[in-house]
Each structure stands twice: as C-alpha cells, then as structure tokens.
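Selected chains only, in their assembly positions.
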Amino acid sequence: MSRRYEDLTGPQVAEVIGPESILLLPVGAVEQHGPHLPMSVDHVIAHETATAVVERVGDELDVWQLPTLSVSKSNEHAWAAGTLWLRAETLLAVLRDLGRCLATTGAERLVLLNGHGGNTTLLNTALRELRLEFGFKTFLVHPSVPPAYGGTSTESELGMGIHGGLHETSVFMHLRPDQVDLSAVERKVPEALAQNRFVKFGGSVMFGWLSNDFDPEGYIGDPTGATAELGQELFEANVAHLCEQLAEIKTFDFGR
Amino acid sequence: MSRRYEDLTGPQVAEVIGPESILLLPVGAVEQHGPHLPMSVDHVIAHETATAVVERVGDELDVWQLPTLSVSKSNEHAWAAGTLWLRAETLLAVLRDLGRCLATTGAERLVLLNGHGGNTTLLNTALRELRLEFGFKTFLVHPSVPPAYGGTSTESELGMGIHGGLHETSVFMHLRPDQVDLSAVERKVPEALAQNRFVKFGGSVMFGWLSNDFDPEGYIGDPTGATAELGQELFEANVAHLCEQLAEIKTFDFGR
C-alpha cells in the first residue's frame, strides 16, 4: 500500500490514519545554488530523502508522506533572478492552513522534514504554533542539520559549506548525476568569517545574511571535490539517521 | 535540455528565459474525491497534463514548467477529514509572492494550468492582479474546463459530472490505473438540479456549494462507466487542445 498521503481516498483517511500515525511534510525550495547546481536542489533532496525514509520505515512506523512543499522562504536569494520564495507571513499562513486541515485526521504527530536551511528558524517557530493551535506533537528534522543551526560541515570548508558546498553538491550528484556541472566552480569559503569567535555560522552570535553578502556567485562552500560516491554515502547516512529519529519520534512523549 | 524551471541553475535563468518564454504553473489539489479515487486526483492530472504538454511543445514554444502547486483552495471539501486547503487569502498571497519572484525573469507570459475547479474563480481574479502588479500577460487554462465554469460534461450525467464523475475518473484511470476502485460507486447526479433553468452548474445564476450539499459521499457525477480507454482518449484530446491554446498564447497580443 502506498504511503503517500494523497494516495488515500477521502474515506480511507479516517480508517488508516490514527493516533499512532506520523504525518511527514517534506519542505523543499527552488532557489539559486550557484552555477553548478540547478535551483531544484533543496526540493529534490527534501523529496528524495523523505521518499527513501518512508520506503524504509513507513510501514513499520505508520508514516504518511505529504506532498512536498516545493517553494518556501528563500529570500536570502531574493537578489538572484529566478529564485522563488514566499514571505515569512505567507509561509506561516500556509503552515497554519495545513495544520488546521491535518488536525481533521486522527494523527497526533506532525514532522516537518526541511531541505532548506533558510526555513529552519521559521519552521521551528511554527512547531509551537501548530502544537498550541491544533494539539499536534510537532517535530522538525533535516536531511542534515544546516551548519548555521548547529549542524556540522567539513573541516576543509572550515565548517562553512552551507549552500552548494561539498556535501550538498555530492548528495545532489548522487541523486541527479546529470544535473551537476563542476567545470566552473571554485572554492568559495568566506575564510575571514572563520576567524571570528562569535559571529559565524553556528556561532553564539546569530546574524542576518544574504547569499550574495559573501560572494557574488551566491554559493558558500567548496564543491570542487564533490563526487557521487561521497553523495551516496552521505545520503544513505542521512536516511538512516532520519529513520532512527522517526523511531524515537514515534514513541516520544513529554513524560508528564 | 530539461524544460523544468527548477532544473535551471540561477545564472541560466537570465540566459534562457526571455520575452519569448512562457512560464507554466500547474495548480493541483489534494482533496477527497469519493470512495473510488485518491485525494491526489487534481494534483496528478494537473501535473501529468502539464508534463505532457511541455514534452510536446515545450521546445517549440519555449515553455518553462514550474513546480506544481500541490495544495490549493479546496474548501468545498472542508467537511471531509483529510482534505488539504489554503484559505483564499493564503492562496492569493502565494500567487502574489510567486508573481513577484517570476517578474525577475525576463518572461512576459505566465500561464496557470489549473487542475481543480474550485480554484477557477480565484485564479481568474489573480490573472488581473498579476498583470497589474507585475506586468505579466497572464492566462488560465484547464485540462478540461470545469462544467461549473462554462465547460461541458457528458449528457448522461446531465452536464454535472464535475467531481469524480465519468471523465475525471476515466482520465485518472488512464494515468494511475491501479488507484481506482469502481466497486462501490454509484450514479450520484443531482437530478433535481438539472431541472433548474438558472441555478445549476454553468447556469446563469452562479451559486455557492459544498461537495456534501448534494450527497454525503461527496462526489458528483456518474463514474460507473469509467474506463482507462476513455481516459486516454480524453487525456490526449486535452493535451492536444492545451498545445493549441499555448500556441495562441505564444503570439497573443492585445493589439493596441
């Protein structure tokens, strides 16, 4: 049986979705990713990762995969012609609307799987709104946690391979080998930032940035060594990690 | 070369999209469609139709297929647990946000391909907003125009096969043969409505309705005779028709 939410008929919703079910909403983005990657990167990674996770543990954990939100809050790339983005208020409205609808099912757990680092803080904010307004237990997971929000990046990129860098490029090469062109890329690591004690990605001072603040090309990291092999390895590790996270989510309780 | 908008890199947007280009935004929906069809129907039909159209005339007419909006304004099914819908104001905000972003490309024509009849009037309203605010020439097309807005339906359904009826069910059988179950369906045609001179789908009096106003099952039409063969025929006719429409759109000018 399909684990795609939309593949259910209306009457099936009430039959198969219940308190034990987990609703999984992948959130992608369509935004410039430098000259070597298509705008689809975050959309594809969110979607493919969610699909792989659901394939692996969907039945076991009773997970229902919602249609991937393809466009989200990418306004750090507003300078780049073609990037698509919703304003913060619009995305929040979309999430509230979805929350209100999903609350008509019997599910009690809603997981956002976010493929775009620029959404992390807003989605994190939404977790509380959706819990308060609709009673959901809400969770936010990432294919890999963005370095800007506590995740790791490679040492060679000084922990700053955050947009079109080694890992993301590799994962995308694994997923869409024909769509990556490394011929024109260079190392684009904001070295100066690494000298900072506080104001840096994942530093104790959070800061507002646009993707062309560092370099006019708009990617941040060093994709030059990216390979599909590394990508496959990372992708599989991410999927495995997410499956473990979902398993914990499945039984998570506040303990009160 | 891919004709998917998101498959472009950021820098390619400025290179390949220009005044001659047509941007095509498929709009789907995830909503109950009776016991015989999954909630994905409008999503799938909008997406597959757009894909087939772009495959056929994308290169010739310079069409760029945007990611399908999977969820839209389906509040006629708000009564049905599981249906996903955006409020009118939210969908309008999403469209304005997208319009503002797409206006950074060089394209002058934006076509909404709408798979869900419940969106027709709001999208039609948006055509003017997007024209006024961003200067686009804007168009709204349908896989098949909904009977409630001037399209035709079968005579056997008294012109009222508007939601999960013969045609839609057949087209979906063609696209997803494994996902249709006709075992429990019946004829659900609001016969009384057909007696009306004015207040009926496509009548001179427009009226507000919810999909359970007519019958608690929530589908409207007679899917009992649906076949994949009929669906294929309709789908291909629709695609051919849309290609002709796009060709006219390509050279459309106000003539001033």
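The letters A and B name the chains in turn, as written, and every chain counts its residues from 1.
Keep in mind that, in the parts below, a residue touches a chain if its C-beta (ideal position, glycine included) is under 8 Å from a C-beta of that chain, and two chains touch if they have at least 3 such contacts.
Since we're looking at a predicted model, the values are computed, not measured.
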2 chains shown - copies of the sequence in the complete complex: 6
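Throughout what follows, only the chains that are shown with their structure count from here on.
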Distance between the centres, which are taken as Cα means, of chain B and chain A, whole angstrom: 28
Chain B-touching residues of chain A, taken from the complex the two chains share: 2, 4-11, 13-14, 17, 30-40, 43, 66-71, 77, 80-87, 89-90, 93-94, 97-98, 101-102, 104-105, 179, 181, 218
